[in-house]
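Structure provided below as structure tokens; questions to follow.
For this view, one protein chain was removed and the others were kept in their places.
Chain lettering (A, B and C) follows the sequence in which the chains are written, and residue indices restart at 1 in each chain.
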Amino acid sequence: MTDQHTSLSHLDLETPEKPFLDANELVINMGPQHPATHGVLRVILRLDGEKVLGLECVIGYLHRGVEKIGEHRTYTMFNPYVDRMDYVAAVSNGLGYCETVEKLLNVEAPPRAQYVRVILTELNRIASHQLWLGTHALDIGAITPLFYTFRDREEILKIYEKYCGARLTTHAFRIGGLQYETYAGFEKDVKNFLAFFRPKIDEYEELLTTNRIWVERTKNVGRISGEDCIALGVTGPVLRASGVKWDLRKAQPYANYKNFNFDIPTGQNGDTYDRYLVRMAEMRQSVRIIEQAIDAIPEGPIIAKVPKVMKPAVGEVYHSIEAPKGELGYFIVSDGSTQPYRVRVRPPSFVNLQALDRMCRGQLVADVIAVIGTLDIVLGEVDR
Amino acid sequence: MESMLHITTLHYLVLGAALFLLGVIGVLTRRNVVIVLMSIELILNAVNLNLVAFSRLWGGLHGQVFAIFVITDAAAEAAVGLGILIAFFRNKETVNIDEVNLLKW
Amino acid sequence: MGQIIQYIRSYLSSSQTPGAAGNMFWVLVYILLVFAGLSVAVIAMNWLERKILAHMQVRLGPMRVGPHGLLQPIADALKLLLKEDIVPAEADGLLFWVAPFVVVLAAFTVFVVVPFGPTHAVTDMNIGILFMLGVSSLSVLGIVMAGWASNSHYPLIGALRSSAQMVSYEVAMGLAVVSAVLMTSLNAEGTGTLSMIGIVQAQQAQGEWFIFKFFPLGLIAFFIFAVAMVAETNRAPFDLAEAESELTAGFHTEYSGFRWSLFFLAEYSAMIAVSSIAVTLWLGGWLRPFANMLGGHTWDQVFSLFPGVTFLLFAAMCFYNTVRMPKHPLFRVQTIGLAGFGVVLGLIGLILFIPAVSTRIQDIFWFAAKVAGFMYLYIWYRGTFPRYRFDQLMRMGWKVLLPLGLGVLILTAGVALLQEKLWHP
Partner (left out) sequence: MAPVATPFFFYLLSGIMLIGGILVITRKNPVHSALALIVTLLAQASIYLMLYAPFVAGVQIILYAGGIMVLFLFVIMLVSIDRSMKERQFNSQWVVGIVAATALGGLFIAVYTKGKDIFPEHALPMVENDNTQQIATMLYGQYMFAFEIASLLLLVAIIGAVVMAKKRI
């Protein structure tokens, strides 16, 4: 990867562009209280009229020191904390953490647990994408999809609530498997949801995909090439929309994703419209995975034999999963005690947010909103 | 008093002359280009007032038609004047007319 | 007393607008009537927009204040009036104070020439349509004043966007209007008119609404106007001036309380005003539909029943919902209120069946019904469309609507000339 350096330099993020009138450069402070920054992101925009000359993100308003907390909790006690990072995809966070600790402990979850994990995680991917779609469309000015997606997301949350009692920060998984057996009628609920949800995707697409204004607002907006994505470490749907076929579920299969057939949707242009299409296709693929999994849940135990007091051997491990927003990685160093020596999270939102300046240069203010929406960031995860 | 209450053409002409003078004072004394341009608009409007008043006096519409031409002219003048102002401001970062002392920069 | 009745009767049988008759008393009465009617329409529009939008978005909308939230707009108005009136420290006090009044004034003054019927207008101006376009274009000044006086970045950008947008779309709007005005000149004398009443009378005389004239030329001109009028009123999908996801609230970000409510009032009155222009120019103003196909005295009688029937239908809706109200002591007041509202609507409906009333009122009814159709369109747009970006908006105004308007204007003139030469030599 020698060309990585050159590819970074051509991003040229240091030299600002000249404004139309020299004295007319307008510095706007967007956020931390702003309707379209998805929480408490603060973006300092340097504008020439409406054109963006450059921007700078100020983060940390939601910093809670999750990684530091991890050093003072046992492995089991830290599990619920990860739910609070990407709170709209709490199940994925839990999956990543549990699998990392399992890797550290050298245990593997039993097959039944693996299947339920996949189903819940894919449901979570749908829920996360629904929330993204609603807010993204709202940012661009279409207010109606928000209510449709929230109506349908409710069905997923109901399943979670029935399964583990919580809707948002679920804490669904335990190290080594699952805490709870699936409730009676779980399969039926999931199947009902799939039957209910499949026409709903078409409904969303009907509202937006061929909508002229939507296409004009998103086509060629916030373009980023595959090389730039790799150089900046951008992952997830953003990377795939730029034409790079990289999905950890296929590239480094975890859980039991290798048992399922599904495609990796990719785009070509790397613009906002392609990212929209990729996420819509991902929802369909998730439905496909859940369909295969729900019929194949094997019988058996739901949790592997893990010690009551976890004392992993001295060592370190990095494990990453494909969260709805991109590569979610956990790097855990164990010093042999009951508490991790160091927990480091590689949050997809944080890394993807670094591409914002690259994607917004030379675009208009309205595009910044669209691009922040299309990056699908959750500030809880960016700031941790 | 009779002449005060009966509005004749002369009243309109005096009003027009007063506006014209205000415009002239503005053009001659102000330093801000924008206000100088606005004073020119005042002058054009004073002319228009006279034209329409005369058109009323003689019962023809030529004055009104001419006033419309003057308004067209004012629009063209404002567009070009403000264009020059923008170009000027971009190069000198000021709207002070005293600084317009070079033919070329 | 008898004299007053005589006076009113003599007015009712006159065939002139009060302004044209030079009757100052009736001018005042009409101004007050229009003002009151407009306020009621804005309040009703507020409720309807929230309700209809809510039902489009699978939710209920206001349900708490009054039956089905009927009193919600009044509660909101009270809340706004009681709110603290904040003036930012660095704001330009005078302009900040004046701006909302300029906007409201511009939006309301327009209604002086709107013809609700052949005699139901404050006055009939020789330059009616020109006056309407001119005065409604003055509201942009208020918006610019508000944005600049707030001394804040978002309002300033909102004001700049708004002024550029309104000035650009005025051009396309004007061209569409001119092509409609051109159609009024297709009579024996060959002279057109700019008077709003004259335009509708021309449509009556030609037996054709201008939207169908020279098909599809009238339709295209109407379409241009229909797009431009949404842009003129800063409504979705052209609501860039107050795009809440970009500029928080655009030019009125810093406003609160009463002055904010003035902006709100002005926005809705401006919507009604431009819709009235569209109705007057292309949809036959106060004329009833199907005058050609279903003409004759009998059909006139049938169509004169429409106002009463509409109100009875509203009353029936109220009664239906009264029956569906939960039978619970908590809802008793609301149920009674809804039934009472239904009774009032029904009584109005019954009054409208009196022939003397219905002949006077049906012009206003048809005009209001057409305007209400446009209002529904506004809400529908808002529920359906994402927002345009600024450069796209400008491109559409200058590169699509303007050439289209020019083409329609030239074609209309050509066809009119041909018609004159070929069919009426």
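Convention: contacts are C-beta pairs under 8 Å (C-beta built on N, C-alpha and C of every residue); 3 or more make two chains touch, one makes a residue touch a chain.
Worth saying up front: this structure is predicted, and the values here are computed from it rather than measured.
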{"item": "Contact with the hidden chain (one of C:126, C:292, C:359 or C:419)", "value": "C:126"}
{"item": "Listed residues C:163, C:204 or C:384, member touching the removed chain", "value": "C:163"}
{"item": "On subunit B, residues whose C-beta touches the chain left out of the figure", "value": "4-15, 17-26, 28-32, 34-35, 37-39, 41-42, 45, 48-49, 52-53, 55-59, 61-62, 64-65, 67-69, 71-80, 82-87, 89-90, 93-98"}
{"item": "In subunit C, positions touching the absent partner", "value": "19-20, 22, 92, 95, 123, 125-127, 130-131, 133-135, 137-138, 140-141, 144-145, 148, 156, 159-160, 163-164, 166-167, 170, 191-194"}
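Keep in mind that, in the parts below, only the chains that are shown with their structure count from here on.
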{"item": "Leader among chain pairs (count of C-beta contacts)", "value": "A-C"}
{"item": "Rounded Å distance, subunit B centre to subunit C centre (Cα mean)", "value": "36"}
{"item": "Centre distance in Å when subunit A and subunit B are each reduced to the mean of their C-alpha atoms", "value": "62"}
{"item": "Centroid distance [mean C-alpha coordinates] between subunit C and subunit A, Å", "value": "46"}
{"item": "Contacts with two or more other chains, residues of subunit B listed in rising order", "value": "none"}
{"item": "Residues of subunit A defined as touching subunit C within the complex", "value": "26, 28, 34-36, 50, 137-144, 146-148, 151, 207-208, 211, 213-214, 216-217, 364-367, 369"}
{"item": "Complex contact set, residues of subunit C against subunit A", "value": "53, 56-59, 153-154, 157, 161, 236-237, 239-240, 243-246, 248, 382-392"}
